[in-house]
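There's a structure below that I have some questions on.
Right, chain A next:
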Amino acid sequence: MQQLPELEVIGSALQDNVRRLFKGSLAIRQIDTGSDNATEQELAALTNAYYDIERFGIHFVPSPRHADMLLVTGPVTRNMAEALKRAYDATPHPKLVVAVGDDAIDGGIYKGSYAVLDGVSQVIPVDYQIAGDPPSPLVIMQSLLAILDGAKKAPKQKGQS
Partner candidate 1 sequence: MSYLLWIIQIMFVPLVAPLGVGLINSLKARIQKRRGASLLQPYRNLWKLFYKDEVISRDASFIFRFAPFIAMGVTIIVGACLPIFTSTLSTPMSDLLAVVYTLALGTFFMALAGMDSGSAFGGSGSSREMTISAIVEASFISSILTVAFLSGTTNIAVMSAGLSPGSGNFLIPIVLAFAAFCIVLLAETSRYPFDNPDTHLELTMIHESMLLEFSGKRLALMEWAAANRLLIFSILAVNLFFPIGIAHDQAVLSVLLGISSTLLKVAIVYIVLAVLESTIAKYRFFRLPDLLLVAFVLNVVAIGLVL
Partner candidate 2 sequence: MNSPLLVPILITVIYLTSIYMHLAKKNNGVAGLYALQSVALVLLFVSSFLANPTVLLFLVIVVSIIVKVILAPRFFNRLVTRHKVKFTVSSYANTPVTLIVIMFITAFVNSDVFLPITDLSASNSTYVALAIAAMLVSIFLMVNRKSALSQIVGVLSLENSIVAFGIIAGLEQSALLQLGTLFDIFVWMLVATVFVSMVYRHTGSLVVTTMRHLKD
């Protein structure tokens, strides 16, 4: 219960940013490009009763077409590279790409393996990164806050680059 105030503080700041940048609604499509599922567990924890990220206006969606933000996990296996590229293309602007976890940033413990492409940025332009192996839900939320703070300019232009 120690963290609760912190969570609330981060959350309400996050909510403000979501309001400002995404009109109060941030839709996230999570893409697993060959992850070991550790990061997925942490992301899934975001929606549980404790973190309840939904109350801040953030929700997960079933299709990249509906998404504002792609959360990519995993080191991008060769088989998933094309899928990731297509998911990126399928997401309408404005969109943000966030690589979650060390694997996604540069391959992590899989770095250099012949089976992976060492990080999301090798395939699609990554806007932000969230480090950790895996990052805890609170870390993810903090990072999201930082990301949205950083993306003060209209994300649309960023996406259009």
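Quick note on selection: all candidates are chains of the complex that A comes from, given by their letters.
The definition used in the following text is that a residue touches a chain if its C-beta (ideal position, glycine included) is under 8 Å from a C-beta of that chain, and two chains touch if they have at least 3 such contacts; residues count from 1.
Only a predicted model underlies this, so the values are computations on that prediction, with no experimental measurement involved.
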> In the complex, chain A is touched by which of the candidates 1 or 2?
Replying inline: 1
>> Under the stated contact criterion, what part of chain A meets candidate 1 in this complex?
In response: 19, 22-25, 27, 48-49, 52, 54-55, 57, 59-63, 65-66, 68, 89-94
